[in-house]
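A selection of the complex's chains, in situ.
Order of writing sets the chain letters: A and B. Residues in each chain are counted from 1.
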Amino acid sequence: MSQWRKKWALALALAIGIGTGIGAYTFRYAEGLSYFSKDPRACANCHIMQQSYSSWQMAGHHTVAACADCHLPHETIAKYLAKADNGWRHSRAFTTGNFPEPLEMIPRSRAILEKTCQGCHEGLVQGMLSQGNEAPACLHCHSDVGHGERLGLGGPFGSTALEARQMPAHGVKRKP
Amino acid sequence: LTNIFEHKVEQQQAWVRVVNVTENDTDPLKWAPNWPAEYDGYKRTALPTKTRFGGHGGSEALPEEKLTRDPWLKRMFLGYAFSLDYRDRRGHAYMLSDQEASLRLTKPQSGSCLHCHASIMPLYRELGNGDAMLGLERSSAFSYEELNQKLRASGHAHPVSCVDCHDPKSMSLRVTRPGFLRAISEFANSDGEAQAFPSIQEWRVGKREKPYDPNTDARRSEMRSFVCGQCHVEYYCGKKMPLTFPWQKGLTADAIEAVWNETTFKDGTPFSDFEHAETGAKVLKAQHPEFELWSQGIHAQSGVSCADCHMPYQREGATKTSDHWVRSPLLNVNRACQTCHRASETEMLRRVDVIQQRTYELLQRGGRAMVDLLDAIMLAKKAGVPEAELAQALLLQRQAQWRLDYVAAENSMGFHAPQEAARLLAVAIDQARQGQLSALSARAAHELTGKPEVP
């Protein structure tokens, strides 16, 4: 990934955000720059993403795919546009605290996911994609490949699955 | 902006105990400085809430009267205190005052009623000289008024409180209520299906040396339902027997009926809650079997606990707490349901509505069948049919009424186990109609002196 492209994308992201000067500050402070790294820990910089991060570590794909492999387009330009888009929306949401929890994926993000699945598994699903009509929705059947069962904020099926199922009644601890 | 700073700070916070709390601290206010978020939620149970079938609505003094809304309920309960006053439930904050205000107390009630309506443990310990189980047993000898006075005098007159569900030292969940402790252990010892309870399954195949004790044996995910199972259950609570949860054969409506059928009072008479004022049938009363019905549903059997839906996690800044505003999950679909389900909020609400609407329709159908049965028996009586020839009709009344009431008294309008609730209503309807047939043909046979032969 070349240096000038990084800068170009950052500029774009900031350009969208600069409308309210504070946006830029927020973005920087909340480690918005991490949007431009491939390192999954960069996403986990926000505690909001912590749950996704830890569940990803327990799910099947963590040895072969990191956040960006699934959540960002594989084509370069589209990737940076998406990064800027996410970066801005998430930073703003993080600052205002104005978002649903458990998180809900927007359709745009879902569409990106479908494409990245196909990208890696093209060979395998060739038959499915070869039929004339629209592509099948991978997430209809495989929505748990990235993070296991849906996590929300925890509970017996979340990142605390093992905890809640196996932990004896004693020893309730405040979760981080 | 400050928001972000706060987030960063909160992230580092741990439980700082500002004050010390003990077994005798029944006043939640005492706990508030340590756990302000939980306390805030707890206090909100005093707010009015309303969904189609849940909550209690506006700011009226008392929730809506079920007996007015569904007159067949009143008819079914004739001869029992429940025909005097029977209202919608509401938030935990009201549990003691709503009990005190109920006209059911115009009939003599037992002190055991307080088991589920107040933070009663210190009083039980006092009554039993430190042994709460003994305390509960002794409490049934008191009249409701006597024990209520004692409670008020002791300073423990609070609704269910922190100490009822939490060990004040570790804040772990624990169950305190003697009624539950005894019953869950009896259930573990039965061969009733226990799909929802992994620790009971393990105990059963294990050594069984010590009786099953939820406080040491249960998993955390089970405790998240057990704390509610202390109260949201079918019971007998009167003068003729100590408080009883009838789980010796299992947690299904059929298993519970079987237990009641085999129970006798001390004086040897077979168990029943009351004699129906019109027909004279010896019938049962079902009370809020949320825990039991839930246990028969797919959620329970997938490990989903009461607290998952009724006390979902919420984030306050960077920390997660359980929402102690215990209420209808339909008021909080995002946290209560979408944490596991990928469908939208509207879609989740629609699903619940479909389930509840089907149950409601069958419930009303059952109500009509019950009224027809009562009418048929009364016509037969008027026609002079002798008691003995109505025995079958009266027995069928007891069976049908049990199942109909079971679903009516359960507070989720079938949601906790949709197919099981529909099944119970189907059987109830069949039994009510068969009772009606029996009464009708007894009357016909009587009026024809012997003919036509009963088919």
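By definition in this document, a residue touches a chain if its C-beta (ideal position, glycine included) is under 8 Å from a C-beta of that chain, and two chains touch if they have at least 3 such contacts.
Since the model is a prediction, treat every value here as computed from it, not as a measurement.
Here the complex as a whole is made of A x1, B x2, with one representative copy of each chain displayed.
We adopt the following convention: only the chains that are shown with their structure count from here on.
With each centre defined as the average position of its C-alpha atoms, the distance from chain A to chain B rounds to 42 Å. For chain A in complex with chain B, the residues that touch the partner chain are 22, 25-26, 29-30, 47, 94-97, 100-102, 104, 143, 149-158, 163-172, 174-176. Per the touch definition, chain B reaches chain A in the complex via residues 1, 3-4, 7, 11, 14-15, 167, 170-174, 198, 214-216, 218-224, 303-305, 308, 312-315, 318-320, 334-335, 338-342.
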